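The structure appears right after this line, and notes come after that.
With one protein chain removed, the remaining protein chains of the complex are shown where they sit.
In order of appearance the chains are A, B and C, and numbering begins at 1 in each one.
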Amino acid sequence: MRREQITDKQAICLIIIFYIGSSFILGVDGESKNDAWISGILGMFMAAPMLFMYARILSLFPEKSMFDIFELVFGKTIGKAFILIYIWYSFHLGALVIRNYGEFINTVAMPETPIFITMLVLTVVCMLAVRSGIEVIGRISASVLPILFFIITTVILMSIPKMNFHFIKPILGDGILPVVKGGFSAFSFPFAESVVLMGGFFSLKTKKSPYKVYLIGTVIAGILIIIITLRSIVILGETFTKFYFPTYVAVSMISLGDFIQRIELTVSVVFVFGVFIKSSMCLLVSSKGIAKLFNLQDYRSIVIQVGILMLYFSYTVYDSIMEMKGWAFIVYPYYAFPFQVIFPLIIFMAAEIKVRRNKKGDENSI
Amino acid sequence: MIRKKNLLDHDQSLEQENSSLVKSLEANIEFFQKIFHDNETLIARKFQNKYLPEAKCCVLYFDGMVDTQKLNEKVIQPILNTNLNEGLSIQHLLEELEFKVIVSDKIKASNDLNEMMSSIMTGDTILLLQGFDKCLLISSKGGPTRAIVEPDSARVIRGPKEGFTESIITNLTLIRRKINNQNLKFKFRELGEITHTKICICYIEGLALEEIMAELEKRLDAIKIDAILDSGYIQELIRDAPFSPYETVGYSERPDAIAAKLLEGRIAIVVDGSPFVLTVPYVLAEAFQASEDYYNNFIFASFNRLLRSVGIFIATGLPAIYLAIVTYHQEMLPTPLLLSITSSRQGVPFPTALSLFLMLLVFDVIREAATRMPTPIGQAVNIVGTLVLGQAIVEAKIVSAPVIIITAFSGIMKLLSPTTLGSVIVLRLFFLIMASLMGIYGYIFGMIMATIHLMNVRSFGVPYMLGLTSFKNHNGQDIWIRAPWWSMTLRPKIIGVRNLVRQSTKIGKGSKMG
Amino acid sequence: MIILVVIAYSLLFIFEFFPLYNQKQWRDLWLTMILGLCSFTLIALLSFGVKIPSPAMPIKNVILSIFGK
Partner (left out) sequence: MKSIKYLILSNMIFLNMFFLTGCWNYREVEKLAVVAGVAIDKGKNNQFIVTTEVIQISGGRESKTTSTYITMEGKSIFDAVRNQISFAGKKLYWSHTKVVIVSKEIARHNMLSVIDWYNRDSETRSDVNLLVSREKTAKKVLEQRALLEDINSFELADTLKNQISLSKAPIKELWGFINDLEAQGIVNIVPAVHLKKNKNMYSPQIMGAAVFDNAKLIGFLNSEETQEVLFVKDEVKGGLLIDRDKTNGLKAPISMEIFKNKTKIEPVVSRNNEIKFNIKVDTRVDIDEIVGNVKYANEKVLKKLSNNEAKNLKNRIEHCIKKVQSEYGVDIFGFGAKLREDNPKVWKKVASSWNDRFKNVSVNVSTKVNIKGSGLFSEPIKMGD
């Protein structure tokens, strides 16, 4: 089979949309109130070493995905255990993202439509995309990102009259602790979630690409997220943490003249695209993982079944939106910590050792 | 199927019985008349030379296929009047006629039956001579052809006003006149088991990609069809993504457009009998390009092009967006607009979704009727359709006025780019269904699905969406806008990869700037 | 509801399993079958109104007990 390949530009676009997907609408965290933007910056910096680590692992084994690396580094048995762990994580993450989207649509737009239907439509589209492969997802990201940028900047410009900059003050009014907590929250959602992409970025062009992609993508997405958080703060004040979907509410405040108002639907365009890319990536990675686990030739034959399972799982995972919000901000950071930090750390160390030893071995043999 | 088989059998039996000519003139004439029995357009004119009565000749041709004036003056008259007695040997009469008597640019002695058949059927004349088992094939193609006129399918205000005709040779001439270069190659082949239609693959050596060429020849070889009546047959037989509503093979009626595409490294396929010349590979962006773009001021041209692409976007999306907003997201509407739409919908029995479906259908019906009808009736259909029906439908409160406006708007927008017409109609319906299910989110998902589909489509290995996402030198300059000529120094990447340089940068720019 | 589910799954069966069968990819076919069976059981249970326990709450409890929040 032809090797699938995505360009660095496409990968960067992909990672940006991956980040801004659900964090755009859910907001980065709820604890630090009007200092949430500082938390965002903090989260970004906290994530930086992790991202370096992910990129390093990927660049040690070019053209290999996360799952191939596990087997290479740990051998069959332990490798399979790791594969299983990350299948679970990406599967779960995908389900959560789909659920976020379902709750969003159900709450703000279509309360009477069953949440299952809205999620089904998203899942079907994701299945289509994943079956088309990473190349198509990458190209869609690259073609959609300019539109999203356009929407975001236009909406920000239009919301300038509604901004009250004194809402930012006092900076660090409640001390540093909530901000650090918020930073941790922002670290785990969305920045370190990009650990999932290690399963998808098997097709980057060069050895240097993972660094470039992770770095540039994270910086751009981070800046965007911080700007959006700031925007929500200066429009809504401290109450913005009370909303489930602060960005949406903030944009709904915009009214220019009599005609340009109630434009919050444009924001949901951004959200829908983001969620689509994010859950597609999760679906892709978990299907690839399962394919690797059972030594299938191609992951495409199981995409539909995995997608359907993901849909059912996301349907049963929460009972209500209250539960979702609590989970997303309180439990999730702790739950995701092993997947985002501990396991990658183990893999990283093992991989380094393995590569060094291999090199030595090669030198000796020569 | 049965008919085809019989014909083939017939051909075979002919070849087996007497596959060559004999020396008797009468027998030969009879032989031909037997082959074309019951075909009274076959004319066999017998005559002999004034001075040499042994030189009995006969010309065989199909009535209407030949240029009779040419035949009379350049073939029959010289043979009749020339003194064949002088210094001519009867043994070599055929060669003498070929070389000294007949005034024709293309003449050939032959005794190959297949060759004879194909030439007489394409309008050449067969000259039979008493005592020879060979004949002369004299080029005399003629008969009625259409004049070169401005094509209806792509009119321009500025630019060359000639279009292809049904004659393949004329078409090739038109292309050849645009590109005076020895690297312009024409490769002929015949397709169609019954019709033996001539087609010509036309490309510029050194520009066209060999992989695409090979792929094209492979696909053409695979065609086994009894008839090719128009290039549309071939278009559908060689295309990628056969189920897609999008065209993956381009076509044009304009020699200048085809020449421009050849110069970008594409390959053209000219089909005899069709004024539409095909080009491969074809990408989506070409649907928004019109040849006039390249002759007008680039700012104006860019504006037109943006208009076209936005127009297609609106044509596909507008009904769906309207439906979504009016039936799902009423909060999006400004209050006065909401009130006016409400007032226009008072007393209308059909739901908005249904009335939109119906009106789109009606618009297409009117369009179809007006296209097929003769012009005066077509105009009447238009007037009845648009004015009377539209007005009356609103008056009678069957459909609300905004729906009519939306339909008309989307209907006009879709005509901005005629090549995408089919896909726009299909896509519009698909979006409408999606929007009626899930509102604006349905529309967005429909868009994503369409995009995924477009991303998957390739035309001869070239991604269909090529260039639509890039704004850089090679690909993006000629997509959403038409960059000024002095800045388009490179051909589009991938298609024109073999020789990227279109113009030497400095000279081009310098001359413009200076 | 269950009728819809059955229709959907039979469509899936036609579009999904037959190509695999024709291509003789037995491994893929088996895996798909098993996954399909799982998902079918799930949706059937859901459509009959059986509540399927979510792993979210146990995870939450475990984490809260560890970090004692």
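Note that contacts are C-beta pairs under 8 Å (C-beta built on N, C-alpha and C of every residue); 3 or more make two chains touch, one makes a residue touch a chain.
Source: prediction; values computed, not measured.
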item: Residue among A:72, A:85 or A:117 touching the omitted chain; value: A:117
item: Touch with the omitted chain, as defined above, among B:251, B:294 or B:328; value: B:328
item: Hidden-chain contact residue, picked from the options A:6, A:119, A:179 or A:236; value: A:236
item: On chain B, residues whose C-beta touches the chain left out of the figure; value: 241-244, 326-328, 330-331, 335, 338-348, 351-353, 430, 433-434, 436-439, 449, 452-453, 456
item: Touch residues of chain A, complete complex, unshown partner; value: 107-114, 117, 120-121, 124, 127-128, 131-132, 166, 169-170, 172-173, 236-239, 249, 252-253, 255, 262
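What we mean here is this: only the chains that are shown with their structure count from here on.
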item: Chain A-chain C separation of Cα centroids, rounded to whole Å; value: 24
item: Centroid distance [mean C-alpha coordinates] between chain C and chain B, Å; value: 51
item: Chain A partner contacts - residues on chain C that touch it in the complex; value: 12, 16, 20, 25, 27-29, 31-32, 35-36, 38-39, 42-43, 46, 52-56, 59-60, 63-64, 66-67, 69
item: Residue numbers on chain A that touch chain C, as the complex places them; value: 290, 294-298, 301-302, 304-306, 308-309, 312, 315-319, 323, 327, 330-331, 334-335
item: Chain B-facing residues of chain A, complex; value: 105, 109-110, 113, 117-118, 121-122, 125, 128-129, 132, 135-136, 139-140, 142-144, 146, 258-259, 261-263, 265, 268-269, 272-273, 276
